[in-house]
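Structure record follows, encoded as structure tokens.
Yeah, one chain of the complex is gone here, protein chain that is, but the others are all in their spots.
Presenting subunit A:
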Amino acid sequence: MKFDETSQGLGLRGLQIAPAQAFGAVRLVPLLKEHVREDLRLGTLEFKGRRPHAVGVRGHADAPTVAYCSYIPHAYVLRWSSDGTAVAARGAALTDKQLGLRDLGGVRVLHRMVRQEEPGALRFLPLHLSLEGFLSLHFGGPDVAWSEYSRQALSHGLSPRRERAALGSHVHGLEDAVRMFEIHERQVGALVFVADALAAMVVFPHPDDYRALHRSLVRDFFGELVYQYAILYDDVPAHRVAVREAEIADLAGLRAAVARARADWTAFTAGMAAGVLREPLRWQTVHRTGPFRLRRFMSALRPDEDNHLGEAILRDGGELEYCKTFRLSAAQVRRAFLLEKLAQHHWDLARTAEALGVEVPALLVRLRNAGFGYLLKEHVLKNLPPGAV
């Protein structure tokens, strides 16, 4: 994955934060749209029985050279008009052929993460699009044939590269929270906090789309940390309004005080979501059509901070039309961080170790513990101390 831009967070252009609703350890924060436009709509395409087993990411549709395998419950179908006229959201009933879904030796393979199915309709796989970007990070492996790397690493790169995530319905309490959440009238998105850690941010183009897709939040996937937090914490305190009664002289004053408290909490919530909204993000444009760009992004991958990846559709003016994020777990960040450091130093172990301020054996242990032992030759790993360094 090559990045073509770095920016300061997603921001909230065109969106407003509304008061949070807390249920157990889950806090859902509605995002409202200031001006609702009708020229971009999103619908789901349920795969049900003909669910793809894999997605061909590179190569021909009939013979993909790189494939992405995961549980894929549905795709999103985006419909737009370039002249600003209204379009309807339908999760198009497409045939397998139109979808690019093929049966290759008993495995159902979908062609490409993003594909234009017909004029004005784009099909893509939510979250899988960004996770695939994450997995393909330095996927080619060492570009210099240093003697420490195994033959597999040199010829096949990082393949097979894998990560784990938890299905939303397995995150304790999320299903109930989603059921009990009260959707606002102009709501197009939500911030999902679990034990007050930002787990995901979801934005859809139109309030009706959000209403239709709200429950599909439990079919998204979440990081390990979110899964653990949901089990460890019973509840979070509600963002309750408090008014200082001594300052109130009349009803108008009381109204203003309530409004002020509401605004304070809103600002506070935005601060809680700074990991996505304010911290630097690196972007890659995946598809461009009319005034819209489908892009995926990843935060700077600092092991000591919360890191998110995701995908977004942005209008030319910078308005956020669609977005979904995923919070990486600490182990996932560590793995990506090591790969990035290695790639920066042309996979030279000695220089990488120096940049990280450690000895080479320590770096090797870190690589092994991160699950990258298969990249190194056996004798290199043989005399390493056990456990962490």
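In the analysis below, a residue touches a chain if its C-beta (ideal position, glycine included) is under 8 Å from a C-beta of that chain, and two chains touch if they have at least 3 such contacts; residues count from 1.
Operating definition for what follows: contacts and distances are computed from a predicted model.
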Name per UniProt, for the chain absent here [options: "TROVE domain-containing protein", "Sugar ABC transporter permease", "Extracellular solute-binding protein" or "MucB/RseB-like sigma(E) regulatory protein"]: "TROVE domain-containing protein"
Of A:W265, A:F297 or A:Y322, the one touching the omitted chain in the full complex: A:W265
Selected from A:H184, A:R282, A:R296 or A:R315 as touching the chain missing from the view: A:H184
Among A:L167, A:A212, A:V241 or A:A343, residue touching the chain not depicted: A:V241
Positions on subunit A contacted by the hidden chain, ascending: 18-22, 30, 180, 182-185, 238-243, 245, 248-251, 254-255, 257-258, 261-262, 265
